[in-house]
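Working notes, beginning with the structure itself.
With one protein chain held back, the other chains of the complex are shown just where they sit.
Per-chain numbering from 1; labels A and B assigned in written order.
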Amino acid sequence: MKLRKLWVCAFVVVMVLAAGSISAGTLDDIKAKGFVQVGVNGQLAGFGIPDEKGEWKGLDVDTGRAIAAAVFGDAKKIKFVPLTAVQRFTALQSGEVDVLCRNATIILSRDTAQGLDFAQVNYYDGQGFLVPKKMNIKSAKELNGATVCVLPGTTTEQNVADYFRSNNMKMKPVVIENNAELNKAFFAGRCDCLTSDTSQLAGAKSVAPNPSDYIFLPEIISKEPLAPAVRHGDNQWKDVVNWTVLALINAEELGISSKNVDEMLKSSNPSIQRFLGVVPGNGKALGLEENFAYNIIKQVGNYAEVFDRNVGPSTPLGLDRGYNALWTKGGLMYSPDFK
Amino acid sequence: MTQPSNLSSPAQIDDIRPPLTSIGVIGWIKSNLFNGLFNSVLTLVTFFFLCKIVPPLIRWIFIDSLWSSTSTECRSASGACWSIISANYRFILFGFFPYELQWRPLSAMILLIGLLLISRHRRMWSKTLFYAWTAGLFFMAVLMKGGIFGLAPVESTQWGGLPLTFLLAVFGLAAAYPLGVLLALGRRSRMPAIKLLSIIYIEMIRGVPLVSLLFMSAVIFPLFLPEGLTINKILRAQAAIIMFTAAYIAEVVRGGLQGIAKGQYEAAESLGLNYVQTMRLIILPQALKIVIPPSVSILISAFKDTSLVVIIGLYDILKTTQTTLANPSWMGFSREAFFFLSCIYFVCCYTMSNYSRKLEKEL
Partner (left out) sequence: MSSTKQTENSIPFWQDPSRRAIVYQLATLAVVGFIAYYLFSNTVTNLQRQSIATGFHFLEKEASFEVGESLIRYSAADSYARALLVGILNTIKVAFVGIVLTVVLGTFVGIARLSSNWLVSRMAAAYIEFFQDIPILLQLIFWYAVFYDSLPAPRNALEPFPGMFLCNRGLAFGVPEPHPAYGYVAVAFLAGCLCVYFLRKWARIRQDRTGLAFPVFSTGSAVLLGFPLITWFVFGAPTAMNMPRLSGFNFTGGLTVSPEFTALLLGLVLYTAAFVAEIVRSGIQAVSKGQTEAAMSLGLKPWQTLNLVILPQSLRIIVPPLTSQMLNLTKNSSLAVAIGFPDFVSVANTTINQTGQAIEGVALIMVVYLIFSLVTSAFMNWYNKKIALIER
């Protein structure tokens, strides 16, 4: 039985070897290990998906890059961890990832019982329905008895059940955890409608064999504020993530983009000077370099650039800014001042 | 076949040649396909279905198919679109491994296959082979991980595709074997506490599906560790596969141990050998030899079971294929992609099971 003990020792050694040690706050640990670990979707076009060469693309992915740029001044000091819906929160809780940019909806139970904290919303979404045009449906109220394709274990699944219940309608859910498989099932006619966040529906529609065969129903049945999440109780790190997202928005408000950011350094506007760290103070308060916002904008771009690059009208998703426009243009994107 | 033939006299046998209908091709067909009414009908029905299925299939696979085209050309073709494979094979096979470094997993796999081929012959089984394996596994790890000998380091989060599948299966079996042997010995031990622990472990693991263990490794294992200690995802999945495989190996080895005659134990005891010596020198060498063929079956199932890591989101070869299929331009060619994947799995498993059968005959 000595062998058994040997095995135990080996196990302990392996555990110690495989472990990366975190000591004080998340921010210090990240600086010590030299990269940010970001949990992403991995399968969602426009938000987090690898391309043919394994290069990560998406709005959530760029949010992660912005955080890396803020912390290290280098958007490449980042590691993406693709997570399934069921893994995402424990991966964050256990410290496997430092921040979760995986289209997670803010709801009360996640903020409380699941031990998370949400930063600033990086995409305002709402749940809708996608149906084949040939079904001739004009409203979600006509969906009584329909078979509904939905991702399991998401707020989406609960919302659609609530919606059908409150309208006294019956539904038959088809739940497949894999996004691609779910879309395929819908296009093949396994379901009468696909329900999800409208951004995801747009992604699904864009990859349909014939996108013009499908239409959105006018009803938006829920609010889905999607935001990066961090572990509960680490306020400094939450501040960093929060103000990184706000920096993207604020840059757009101030008219700073990756193209003109170098010129803007010479701007005489005090807001811009404070924002880009020409007048110091913000960086130190957050525990970052003074030019963190400059790094974000230089390397990742402002919110408009990120949006247009990943989900905007020129992409296959072809989404309008909608709620995600600046507050000055009728949207909900609004950044407090950087001072 | 069992019916005695109507022999009249030995002399006639020499003179008359067997009728044409009982030798040669016709004779073979008659005795193997059309012996009796029932068999004839069966043959015809089977033949009819084969005629219905095989020609269109061959047409689809070879004649009408496209081998290297764009996906738009594929959409209008009537045959198989193998272009999905030729366009994406590097992602399917190697996942996120840095594009220009993909020769490394390739050579690691060639090394592994070479080692497997060498160990095929029983006359090669010796200490040298064991050292060769140890060195081989080490070099495979170096090739994958990098960091020394001037190789650029590659994070294990970037491993994927076929190397990951092989890695999970081979390392799974290699690490599970010692554990399985210990558990088997524990289960046959005379010490009640150790026996009980072994039984609980073996039966518990064998009673639950691998998916639940993988869930545990992926979702709740991180919560078992102290704050700040994390183990990477692949290693955790590997641990789950090891834990799972070990229980099955324990049962196989136990079968081998039971096959050893009691006289062997008694002889060892009368020579004054202690428990460890008895096991190491007398019992295990014999028992482990008996259980080689069933161990190969376990390797096969471990190899197939690695595909379940898809469910926890690891990029093994099934997941990379699915990711390719999620790509808008290649969506809808699932038949071709899964066919390709089935071929890979089939070739690997068939070679192994054939080998195990051959061994079984030899031993």
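Basically, contacts are C-beta pairs under 8 Å (C-beta built on N, C-alpha and C of every residue); 3 or more make two chains touch, one makes a residue touch a chain.
Remember, predicted model here, so these are calculated numbers, not experimental data.
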Sole touch to the unshown chain from A:D51, A:D162 or A:D213: residue A:D162
Candidate in contact with the missing chain, chosen from A:P152, A:G287, A:P316 or A:G331: A:P152
Touching the unshown chain, chain A contributes residues 1, 4-5, 8, 85-86, 89-90, 93-94, 109-110, 112-115, 143-147, 152-154, 157-158, 160-162, 164-165, 171-178, 181-182, 184-185, 188-190, 192, 231-233
It is residues of chain B that touch the chain not shown, namely 1-2, 32-33, 35, 39, 42-43, 46-47, 190-194, 197, 204, 206-212, 215-216, 219-220, 223-227, 300, 304-305, 307-308, 310-311, 318, 322, 334-335, 338, 341-342, 345-346, 349-350, 353
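To be clear about the criterion, only the chains that are shown with their structure count from here on.
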Roughly how many whole angstrom separate the Cα centroids of chain A and chain B? 38
Contacting residues of chain A [partner chain B, same complex]: 1-4, 7, 15, 18-23, 29, 42-43, 45, 49-50, 52-54, 79-84, 86-87, 90-91, 93-96, 177-181, 183-184, 187, 206-207, 209, 316
Can you name the residues of chain B that touch chain A in the complex? 75, 88, 91, 95-99, 155, 157-158, 178-179, 182, 186, 194, 215, 218-220, 222-223, 225, 227-233, 235, 276, 311-313, 315, 322-323, 325-328, 331-332, 334
